[in-house]
Structure formats: C-alpha cells, structure tokens
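In this view, the complex is presented without one of its protein chains, the others remaining in place.
Showing chain A:
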Amino acid sequence: MPTPDGISLSGVYKTFEGRGKTVEALRDVALKCPSASFTAVIGPSGCGKSTALRIALGLETADAGEVLINGEAPIVAAKSGKTGVAFQDSALLPWRSVRRNVEVPLEVIGLSRKSHAAQVQAMIELVGLKGFENSLPGELSGGMRQRVAIARALVTEPTVLFMDEPFGALDQILRRQMNVELQRVWQKTGSTALLVTHGIDEAIFLADRVAVMHANPGRIVEIIDVPFARPRHPDLFSDPAFHALTDRVASVLHG
C-alpha cells in the first residue's frame, strides 16, 4: 500500500441540475497528489476546477467517487485542521484586522488564540506583513490582501494546502512576485499543495505536475510533469526550456 498521505480524488462525478439545463461539471476525475508535492490544475473558465476543489474541501458533495485527504474524509481532515485554503478573491472579512483574519481557522477548529499568538505572528511575518497586524483589509493593497489569505491558509500548519486562483486579481508583476513567495513559503512548510489557476506560467513555475482540464464535460485530459529543480528562480520565466513546456501545456489546453 502506498502512503495515504496527500490528496486523492478517484472517479469523481458531479452534475449540476440548473434551471432547465444540466451541467456535467466533472466526469471521472482522478487526481493523486503525493505528500509534499505541488500540483497545479489548469483549464478554461467553467471547466470545473473550482468544483473539483470545493469537493476536495467538502464544501460540495460528489455524485460519485471518492475523495481522501491524508486518508480521511475531507470534513474530518478539515475539522482536525489538516487543511488550509485560500480562495479566488482573498475572502478576508473586512471588519477584522489582519491578525484577526489570520486567526479565523484557529477559531473554527477550536484552538485557543492566545496560545497560538506566536504562530499567528510567525505567519504574518512569513508573508512579509510585519507591522500591519492591526490594519484592516481596506487599508491594504491587493497583493497584501492576498498575502494575508496565504498566511491564513498556513496558520493551522496544514499538511494539505488548497488554493483557488489565489492571485487571480493581481497584475502580472505582482503575480510573479507572489509566485516566488508562495514557493518559498510552501517549501518551508513542506505541505501537499493543490493550486487552481488560469495562468500557464504560474502553474509551471510553481508545480511539480500540471493537470490540464477540458470543459463540457469537465475532465482531466492530461497530467504533465514539470522537471525544473527547486528552489526555482524568477529567471526561469525567461528560460527557453520553460517556454517549451509552456507551449506544450498550451497545446494540450487548446487542443
């Protein structure tokens, strides 16, 4: 038996019954993310990426198939604080300071804020927001808000990290900066990461493997390995080998 750690989706189906029409969001989706690996999922808009992620988080139930997080059901894993999550928009609560936002997962899984104050502070510093602990989200830039979301995702020291287009709202330059930071942070924590993204270069820069999806019905058409050594340097973005792989993923994506 292989180790049950990591994320495992097998034979996942999901159909939405809409008003008068049905959408087959996922058909027979299987994805195994080994422990401490980084997997990116890429695909056209509406192909079911978020749906797959929401099923893996237990926010949505699959019609068929099995989802295991570290060998447990998603809800069990979530309640024990083994998962961390960052959503498309940063999803910060605007009335809570940076620190209080980062504390949300602790509150939910029932850990004392007091005894984890050092951990919260460490996460805020890890994403480079020291000195902004008491700022409100409205007082931060878009990039800073995304970093708070990352800090919040990491605060429970999750062994599994889910991210749904965490940098979707950012411009290209900031996005690359955040990619580099995310790699650094992820390597430090050694967690299993699943990233949903629209950006091919973001996927390749960050991931060990890129799963490419097609729409109607939503399915994984190919999983492409990314061989570049870590830690990856931003120079990689202009490397010919990087461009070759980008073209390869693009041809699968549009093919």
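Observations on the structure shown:
Here, a residue touches a chain if its C-beta (ideal position, glycine included) is under 8 Å from a C-beta of that chain, and two chains touch if they have at least 3 such contacts; residues count from 1.
By definition in this document, contacts and distances are computed from a predicted model.
Protein name for the hidden chain, per its UniProt entry and selected from "Succinate dehydrogenase", "Transketolase", "Putative aliphatic sulfonates transport permease protein SsuC" or "Vanillate monooxygenase": "Putative aliphatic sulfonates transport permease protein SsuC". In the complete complex, the hidden chain is touched by one of A:Ala64, A:Leu93, A:Ala117 or A:Ala241, namely A:Leu93.
From the set A:Ala36, A:Ile109, A:Leu174 or A:Val252, the residue in touch with the chain omitted from the display is A:Ile109, counting the whole complex. If you put the missing chain back, the residues of chain A touching it would be 19-20, 54, 57-59, 75, 78-79, 81, 83, 85, 87-89, 91, 93-95, 104-105, 107-109, 136-139, 156, 162.
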